[in-house]
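In this view, the complex is presented without one of its protein chains, the others remaining in place.
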Amino acid sequence: MELHQGSLDVEAIFSKWLHEEEASNYGAYIPFVGTIRAEDGIEALSFDIYEPVLQQWFDNWVKKAEELGAKVKMAHAIGDVPVHTSSYISAVFSPKRRVALELIDEFVEDFKANAPIWKYDVKEGKRIYAADRSTPMNGSGLLSK
Amino acid sequence: MELHQGSLDVEAIFSKWLHEEEASNYGAYIPFVGTIRAEDGIEALSFDIYEPVLQQWFDNWVKKAEELGAKVKMAHAIGDVPVHTSSYISAVFSPKRRVALELIDEFVEDFKANAPIWKYDVKEGKRIYAADRSTPMNGSGLLSK
Amino acid sequence: MVKVEFLGPMAQESIELEAKTLADVATQLQKIDSIAAWLDKCAVAVNDQMTADLGMVLKEGDKISILPPVCGG
Partner (left out) sequence: MVKVEFLGPMAQESIELEAKTLADVATQLQKIDSIAAWLDKCAVAVNDQMTADLGMVLKEGDKISILPPVCGG
C-alpha cells in the first residue's frame, strides 16, 4: 500500500507493480485506475485518509488474497487531485483469470464502502465534503444506540 | 485492436492506451494483462490468429461498449511467446466503475470463448495444439449435422 | 466452386468444392475422414462472417472457413 501527496503517477505505479511480480508466475494482472472526472464544475477532488485503519483494511485484503493464491496492491492520493488525473489505483495478481476478475471487483467495491477515506469537491478553491456520495462504513451507528 | 509478432510490450501498450483516453473524461481504466505461466515444462506458448474474424468479434464489442458509454481495446501476440512474458492485454474505459468492472469480466470471458485464436504449447522447440484447454466457438458443430 | 479453408491446428490444405448451400459442404466434408473427426467441434464462417445457418446459399468464389476450438489469451 502506498499513499502519495497529490495525483498518482499512473505509469510509474503500473510499471513498478509489473516488475515487482514479473518472476512470481502470475498469469493475470488486473489494475483498476481511477481518474477524476470533470463534472459539476469541480476543479479537483480532495482526500483525507486515516492511515492506521486503512492499513488494517488493506492487510486483511492481503490475507484474503493470499488464501486464493493471489496478491493485491493499492495506491491512493492524499490532498487535492485535479480533474483528469488519478487518485486511486488498485491491482490484483493471480495465477488464474477467474480469481483475478472476481477479486478485483470485490476489492474495489469493498474499498469504496469501507476504506477510511473522505472525499471533498474543490470549487473555487473551497473544499466541500461529498456527503451525498459517501457511504457509512460497516458497523456505523454503534454510538447512536 | 493490435496484433504483434511475439511478446507484447506491456508498459508501452498500457501507456499508449492511457494517453489515448486521457482527455476522454473516463473515470475508470481497467486493463487485463495476461502473462504466460511457467508450467508443465513449456518454454513458450504459440498462437495462430485468424484476423478477419477476430476483427469482427472485436468490432462487435466496440459497439456493445459504446452503448454503455464505454470503450474497449485489445492487443494480442502472434507466434511464440516465452514464459513470463505477455501474450494478451485487453482493457475497458468507462465513466463509472460498475460498468467497467462488469464489462472487463464479460469481455475477457467472451474473448476466451469466441476469439479465433489457437494456442500451442512449445516444448523442445515443438508446437503442440492445446486441445484440452480449447473451447468450441459459439455455433460449433454446424457442419456435422 | 467454393473454397474451404481449415484454420489453426487442423493442418489441412484448402479444398475447392461444388456446393449450392452450406449443407452441401457439410455432406462432402463428412466423407473426408481427417476432416470429419473435427466437424462436431468446429464453427463456420462464410466470407469471414460467422454463421449458424446450414441452409445458407453459396455463390461462386465464396470462402468458407472452418474454425476448430479456440484458446486465446
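We just call them A, B and C in the order they show up, numbering each chain from 1.
Everything below uses one rule, namely that a contact is a pair of C-beta atoms (placed from the backbone, for glycine too) under 8 Å apart; a residue touches a chain by one contact, two chains touch by 3 or more.
The model shown is predicted, which means the values in this text are computed figures rather than measured ones.
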(request) With touch as defined up top, name the shown chains that contact the chain not shown. (result) A
(message) Touching the absent chain: which residues on chain A qualify?
(response) 34, 47-50, 52-53, 56, 76, 87-88, 108, 111-120, 129-131, 133-145
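Everything below uses one rule, namely that only the chains that are shown with their structure count from here on.
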(message) Can you identify the chain nearest the overall CA centroid, using each chain's own CA centroid?
(response) B
(message) Tell me the chain pair with the top count of C-beta pairs in contact.
(response) B-C
(request) Indicate the whole-number Å distance between the mean C-alpha point of chain A and the mean C-alpha point of chain C. (result) 49
(message) Multi-chain contacts only, two chains or more: what residues does chain B have there?
(response) 34, 108, 112
(request) Could you tell me which residues belong to chain C and also touch two or more other chains? (result) 73
